[in-house]
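The complex appears here without one of its protein chains, the remainder shown in place.
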Amino acid sequence: MAETTLAVRVLLFGVYRELAGQGEIAIELPSGSSLAHLVSELRTLPGLDRLPERPAVARNLRYAGLGEVLETGDEVALIPPVAGG
Amino acid sequence: MAETTLAVRVLLFGVYRELAGQGEIAIELPSGSSLAHLVSELRTLPGLDRLPERPAVARNLRYAGLGEVLETGDEVALIPPVAGG
Amino acid sequence: MREPTIVAEITAEPLDGGRLSARLRSMEDGAVVLFEGRVRNSAEGRPVVRLRYEAYAEMAQRVLSEIASEAGSRYEVGAVGAAHRTGSLELGEASVIVVAAAPHRGAAYEASRYVIEAIKQRLPMWKEEHYADGSTAWLGEQPTGGEAL
Partner (left out) sequence: MREPTIVAEITAEPLDGGRLSARLRSMEDGAVVLFEGRVRNSAEGRPVVRLRYEAYAEMAQRVLSEIASEAGSRYEVGAVGAAHRTGSLELGEASVIVVAAAPHRGAAYEASRYVIEAIKQRLPMWKEEHYADGSTAWLGEQPTGGEAL
């Protein structure tokens, strides 16, 4: 029997963490959802309406395109403009 | 009364010093002699026949063209291929 | 070709460029380039009193290792090392150090520059500047594929 939803963990850093007021969000989405769907969903949350429509994201520790389809257990991170160095 | 000769001190380094068998040579030349004249004169000395016709030279601590005219008291150095660093 | 030695570290401890350099040099490498990024007392004219670096630590460790390995493959080097500090830093402290050791100087300079440019572009690390007037701001460039807030 196929799962109808998937569950992912979303990490927020820097200015995105401050917008959300938290550093981690657990979220369920319909099976087959992409990173773009996840971002749309996140943008309905308080504070995260200010998130860009197409933020940089990482999936399981690698930068990922927004078209990538999610799987249960994925760790997704929203990557604000980086400023190392 | 004009001087009819000039006296300079010539310093030799590295492989040129080894050719000459000494690091310093005092030499007198006719007044008005250039660095090129000095080099020609040096090339008549034992060992220094192997000196290039146009070696790099310094006059009073600066690289100098072979056309420069010498003055008494000048310190001239013959500069073999440099290898700092 | 030797397989280059690669070191990458994300750490809350103070960075020691001399120690990393000493660890990475070898008798086969005639050129060592050490880059140190340090906390400046101003940013675009505003007096800065402190910085705070926040990392996505697990990913930053992976990305920094990848960057150092890329430099090790692209250039004829014996070793490439990079370390980035996290947490609160005072003025003058090193936030990042990069060491490249190579038989010849061209490769050491190029590998070093490659690493620091890649760090700036894609290390998941964020910098919060604390200004003399008590205000703060998050700084940043956007990594490939995203859009700035």
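Labels A, B and C are assigned to the chains in the order they are written; within every chain, residues are numbered from 1.
Everything below uses one rule, namely that a residue touches a chain if its C-beta (ideal position, glycine included) is under 8 Å from a C-beta of that chain, and two chains touch if they have at least 3 such contacts.
Small disclaimer: the values here were computed from a predicted structure and weren't measured.
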Note: the excluded chain touches shown chains B, C
Checked against the full complex, the residue among C:Ile6, C:Val32 or C:Ala107 that touches the missing chain is C:Val32
The one residue from C:Pro14, C:Gly92 or C:Gly134 touching the chain left out of view is C:Gly92
Where chain C meets the chain that is not shown, the residues are 17-18, 21, 25, 27-42, 91-92, 103, 105, 108-109, 112-113, 116
It is residues of chain B that touch the chain not shown, namely 11, 13-16, 18, 50-58, 61-63, 65-66, 77, 79-85
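Please note the rule applied: only the chains that are shown with their structure count from here on.
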In terms of mean CA position, the chain most removed from chain C is B
So, in whole Å, the Cα centroid of chain A is separated from that of chain C by 27
Taking each chain's mean CA coordinate, chain B and chain C are separated, in whole Å, by 50
Between the Cα centroids of chain A and chain B the separation in whole angstrom comes to 75
Within chain B, the set of residues that touch 2 or more other chains is none
Each of the following residues of chain C touches two or more other chains, namely none
